[in-house]
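Heads up, one of the protein chains got dropped from this complex, but the rest are sitting where they should.
First chain written, first letter: the chains are A, B and C, and each begins at residue 1.
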Amino acid sequence: MKKENTPDQTDTNNVVEDALDENADLTFTRRTFLKGSVAVSAGIAAPAYLAGISKSFAAASGPVKIGHIEDLSGNLAVYGVQKDHAAQLAVKEINKGKTLKGGPAGSGGVGSLSNYAVNPPVMGNGDKDLKFVNDGGDLSGSGMAFVEDEDVLIDSGESGILGREVELLHPDGQSSNNIWQQLTRKLIQEDKVDCLVAGFTSAEREAIRPIVDQFKQLYIYTNQYEGGVADSNTFCTGAICEQQVIPVVDYMIQRFGPRVYTIAADYNFGQLTAAWTRAFAPVVGGEIIGEEFVPLSVSDFTTSIAKIQAAKPDWVFTLLVGSNQSNYYPQAAATGLEYPMASTVNMAQGYEHRRFKAPSLDRMYNCVNYIEEIPTNRNRAFVKRWYEMFPDDPYIGQMAQNTYFSIHMYAKAVRIAGTTDQEEVKRAFESGLHLEAPEGTVFMEPSTHHCSHYIRLATADADHNVSFVREWPSIQPWWLQRLGVNLVRHKEYKQYIPDEDPFFKG
Amino acid sequence: MELDPLALSLIYQFGTNAAFLFLAALGLIVILGMMNIINLAHGELMMMGAYVATIAHNQAGLPFPLAVVVSFFSVALFGTVLELLIVRRFYGRELGALVVTWGLSLVLGQGTFLVFGPFMPAIKIPGGSYSYGSFSFSEYWLVLIGISIALVIGLYWLYRYTKYGLQARATMQNAEMAKALGVPTSRVYTLTFSLGAGLAGLSGALLAPTSTIAPFMGQQFVAPAFITVVVGGAANVISGAVGSSVLLSAIKTPIGMAFGAFLGTVALLVAALIIIRIMPNGISATIQKLMDRRRAASIS
Amino acid sequence: MNGKFALEARNVSKHFGGVIAASEVNLQVSPGELRCIIGPNGAGKSTLFALLCGIQRAESGDIFIHEHNVTQMQPFKRIRLGVGLTFQTTRAFQDLSVRRNLAIPNPNLAVYKEGHQRGAKRLQIALEGFGLDPSDDTRAGELPHHKLQWLAISMVLAGYPDTVLIDEPTAGMSRDETDRTTEVLKQLNAHGLTIVVVEHDMHFVKSVAEKVTVLHQGRIFMEGNVAEVTANEDVKKIYLGHAH
Partner (left out) sequence: MSSKILSLIGGDADVGTSRIFWVGFVIVVILFALYPTQASEFRASNVAYYLLNIPLGLGMALLWGYCGVLSFGHVAYFGIAGYAYGIIAGNMAGNSFGPIAGVLGGLLASALVAGIFAYFVFYARVREWIIPILTLVLTLLLETFLGQTAGYQWRVGSVLLGGYNGMTGIPSFQIGSFVFMGYSFYYFCMVIVLVCYVSLRMLVNSNFGQVVFAIQQDPLRTETFGYDIRARQWLVFVLSAILASVSGLLYVQWGNYITPSQVGLLSAALPVIWASVGGRTSLLAVVIATIVLNWVTFTLSAQGNQYAMVIIGSALVITMLFFPRGIVIMAAEWIGRFTNRPTKSTGG
């Protein structure tokens, strides 16, 4: 069978037709797996240079192993179980011969696929006149990458990846960093996973990243986070500060006024996101009139609420994390605090708008790359698939969607690489992959290993109905680029923090 | 007289902080003070109270005050079972009790997670708010402050004037002697434990509308509750709980207002360490000593 | 070590809440004396011991051990001045063997150090008198009550003190055992050990002591030799609970 390896020989149409038969038995699957190697490019003319990447298959056999660590017990299990289910769903789909639309778009990003050249949001050129946020991009025009394809889950033409079944190894991190480290070593050294998808908190990511780097393991971190990881082995598929903070701050200042009060969780994520706010609010005409950092253990917000009242802001930026801190919302509502609120974490993660009684989150604005309520057909189809598999789940959060598309993206990268060899797959990831995720189009930006996202500004009304006030179809992860990070050329293994950017000193 | 809004807000914050600490510590201090059992599953008992109240209110449709009462009795019943099956084997083995209740807390927390999932829909906070100047105050918190005071009076009455109270105090002072005098000490212990558990459930239910209803929500109460209890001491349950929650709130409120939540929290912890250095047996023991001294002075 | 008194309390007072445990107590014990302290329950006998050893701090008054003012001194320092103490409830270390128990007060039990011959001799008297084996590996908790009591007394002697305070040594013992205890204490006293005993048992008191102190309601009610005290009508009343 190995002689069939060259992708050119594949009859893609056949593959698609064959794979449509969902009842295809195993022998059939084996027969067609080789053909499926480039099914990914069905419908997309792969640029010629990719041929160099698509090498012949490694003689690997047995299942493709995806290691997935999340917290299934303990304090963080709330989010971990969601992500674990997302991974199960994605793996099931891949094994059933499904894939998300998309493919290599080249280093230019999604815009290069469209008939119109779309300007990605402009980033700073050194001076402080930075205007990133426009009214939401140009959604008109046919053939654009931004057109919301309705049916994005298509047949991959093979069962599994490269015809090999995908096996999900998903141990329980128990919300303990030590267990995370042990499990990472186990998955890498003993189970020899082809890809590691893991990490809720930044602490968990930082706990395992040294191990990942020691073994040059391909690692996908799917959480929304504070940004700055520049690591040749790590691909970050969650949204980061420049994609969430700046649009929402800009909108809120225009809409409600310049006086901002930030209340943030007193740890890395909260502090760094607050630093972003501090740096960029003045650029769009805002002013931080108060800032408070709250330890994660705090659950009684009486004093913090009084401090906000004393400061009289136009709106409050709430960067509160974890279940203790979400107590802020009902407490603030009960005290009669009626300022508009903005956030980058709440609602889309812990579905506070479903749990808390209205109107606790009235006039809450949140910039998200995913939220279950996104009113597109592709998302409705995704939500439907999810609840068919997990009917008892309470909510599909932002990170769960990230995990879901990341695993599909991995499958795509392997098909491009034609092998599960990790260095090759990393290069495939760096080929400028785009994918039609439930949120919209995502693009893996090669030089920084971060994704551009379809960002929406969601808001809850007095009855906690979610609506979307603005959309930015593609916001690039530009901050690391601004710092000169180019992982394609220079290997790096660190996390930058805003202190390293002179802009944040001002 | 026109009251400065900031001053009024500080008084309100002081009251809510004290009520929070008092409610968080109440069940713990009853069990600890009367029975010398350090109950590390205290947070989980509060969590159970919150769950019972949520289910009774949201799903069974009971009015909230009734749901709180239901929580009190359900958790008290659970406490009785716990006492009969497990806790009673640990009297006089304080550290053993500490470890066994820690084990219980793990089982209860993760068990709730497996049965009820990550979150419960919250209870709407009853009541509205008042505003004064630029500040506003939650009616519900004002009610909680009132309930805290009523609980103090109720407990005082319970221990002072009821048969149970008399027996409990006798047992606490000298269990052997009380037994010899015909006090059914074992029943007193069971009752005390279920009272403590019930009060934890009651506090959990009362605080439920102000917090996230989740399996591990109990953890947020553990540290404040223990600090309050340690500072209060076990010489007298009521004066300990009241004295310590008032004192700690008086330290935490102004510092939190002036320097933010982080230093407010740090101030609380540091104050606890210093108070323990000055009053090794807690505020209640100091109050007791002062009263004794006065009595001694009046005798001689 | 040749002070006028081995042990002295001057005007010592102590209250617990409203209860007077010691009031203006004056007590002098000369070296080599065997003194009995008697009194009804709650008379303050055990408190007096606790005050002498520093387990309780006196509210007023002073305490001297061999003319050292120890009023502000912590218990262990007072013990190091040559005092030993047993408690009313038998207190040996139940989980340790007899050998280990005897080693706690004096780790180098086997070594008869210079200057410690007297102490070692006394310990030997006690061990032989009580029939205890210093290399016995039996757990103390397994000993019968009277042996445990004897072990507790021997442990005190193992610290080589010159003054011992013994709280109710014969409580719960049979007549034979009491006699044996009496005998050993007398022998020890004959070897120069100053002994202060709290005891209820008048038979015991009569057979060991020359001088008796009667405590009542925290005060020294009477002091005198055995005959005087036993003859006193007021003392009898105290014991019967009439006098105030």
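Just so it is clear, a residue touches a chain if its C-beta (ideal position, glycine included) is under 8 Å from a C-beta of that chain, and two chains touch if they have at least 3 such contacts.
Fair warning: this is a prediction, and the values are worked out from it, not measured in the lab.
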Touching partners, among the displayed chains, of the absent chain: A, B, C
Omitted-chain contact residue, chosen from A:92, A:186 or A:385: A:186
Sole contact to the chain not displayed, among C:53, C:126, C:153 or C:198: C:53
Touching residue (missing chain; options A:82, A:95, A:202 or A:262): A:202
Contact partner of the left-out chain, one of A:93, A:155 or A:172: A:172
Residue, one of B:111, B:128, B:154 or B:184, that touches the chain absent here: B:111
For chain A, the residues touching the chain missing from this view: 72-74, 77, 84, 170-179, 181-183, 185-186, 188-190, 201-203, 205-207, 209-211, 266-269, 271-272, 275, 293, 295-297, 495, 497, 499
Residue ranges of chain C at the interface with the undisplayed chain: 53, 55, 74-77, 79-80, 84-85, 87, 91, 93-97, 99-100, 103-105, 107, 135, 137, 155-156, 159
Hidden partner interface residues of chain B, rising order: 32, 36, 38, 86, 89-90, 93-96, 98-100, 102-107, 109-111, 114, 219, 222-223, 226-227, 229-230, 262, 265-266, 269-270, 272-273, 276-277, 280-281
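In the analysis below, only the chains that are shown with their structure count from here on.
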Chain closest to the middle [Cα centroid of all protein chains]: B
Whole-Å gap between the CA centroids of chain B and chain C: 46
Cα-centroid distance, chain A relative to chain C, in whole angstrom: 79
Centroid spacing, where centroids are CA-atom means, of chain A and chain B in whole angstrom: 42
Touch list for chain B against partner chain A, complex: 6, 9-10, 12-13, 16-17, 20, 110, 113, 117-125, 127-131, 134-141, 209-214, 216-217, 219-220, 223, 252-253, 256-257, 260-262, 264-265
For the chain A and chain B complex, residues of the former touching the latter: 73-75, 77-78, 81, 266, 292-295, 297-300, 302-304, 306-307, 309-310, 312, 323-324, 326-327, 330-331, 333-337, 350-351, 354-357, 360, 392, 394
